[in-house]
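Written out below as structure tokens is the structure these notes cover.
Note that one protein chain is taken out, while the other chains of the complex remain in position.
Right after this comes subunit A.
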Amino acid sequence: MVRIRNLHFGYSRKHPLFQNLSLTLEQGHIYGLLGKNGAGKSTLLKNMVGLAFPQAGTCEVLGQPAAKRLPAVLADLFFLPEEVYVPGVTAAKFVAHTAGFYPAFDHEALARYLAEFEVPAQAVLPSLSFGQQKKFMIAFALAANTRLLVLDEPTNGLDIPSKAQFRKIVASALTEERCLIISTHQVRDLESLIDTVLVLHGRRIVLNADLGDLAERLTFATVPEADATALYAEESVRGAQVIRPNRSGVPGRVDLELLFNALVSEAPALTHHLSTQPSAHEPVL
């Protein structure tokens, strides 16, 4: 679905954002792209969809170079940026003039999503609040039924009930043929939604792993005091939050926030543990 090889990119030659970044994304998954502010999450997504061009390396989407922005590829790809733009027309008029560009567009699904999000279909789009506009565009993006759906910080601007509705709708929209990529810095918003986590840090992807695999290999706990078995520990008001090797083999819950903190602080024990027991799924550290 997405194949990136040895990607070099930066807005300035002196300060590259990515160096030798490689990544493969397959259909049937919901990927969560995590990274610190300024790590380049949005830029990576822009490279994927052809809104930014690699300085070196290749970036292919649906088998074609993303930078070509071929209509056939764009008809099977929907990119929803963090800040959405809506033209000065009603929602119904926008759908009437835009849905035709997406051959698999599902009008019934759109009506369902809009009802779920409580967005009026006859409203003039710019008159809606930012959150409502975003919900409308999320509903449209999902209803476009494209095989590749890329969402950049989709939960920014959504209220708490809308975030839950978003997770429910996105989970229901995943099929074996689709691939969803969601970037966020609000890890908690995606915890129950994604099946594969990508962590972008230090100009490369430092983790691309199935959450099920991670749950089998790591345990996350809060203990009074960290001991020598901890791969990573950080103090909290409730004690020490630790990541340990999962010796029992019984999968538990993956604390994405703690895992993310461990990866960006480059915890050597965790890095060693994950790199010596490679996931069957894909790359790793």
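Brief remarks on what is shown
What we mean here is this: a residue touches a chain if its C-beta (ideal position, glycine included) is under 8 Å from a C-beta of that chain, and two chains touch if they have at least 3 such contacts; residues count from 1.
By definition in this document, contacts and distances are computed from a predicted model.
Of the candidates "NADH-quinone oxidoreductase subunit L", "2-oxoisovalerate dehydrogenase E1 component beta subunit", "Molybdopterin-synthase adenylyltransferase" or "ABC transporter permease", the chain left out of this view carries the UniProt protein name "ABC transporter permease". Of the listed residues A:A52, A:A91 or A:L151, the one in contact with the hidden chain in the full complex is A:A52.
Interface note for the absent chain: among A:R69, A:H185 or A:R217, the touching residue is A:R69. Hidden from this view is one chain, which touches subunit A at 46, 49-53, 69-72, 74-75, 77-79, 81, 83-85, 87-89, 93, 96-98, 100-102.
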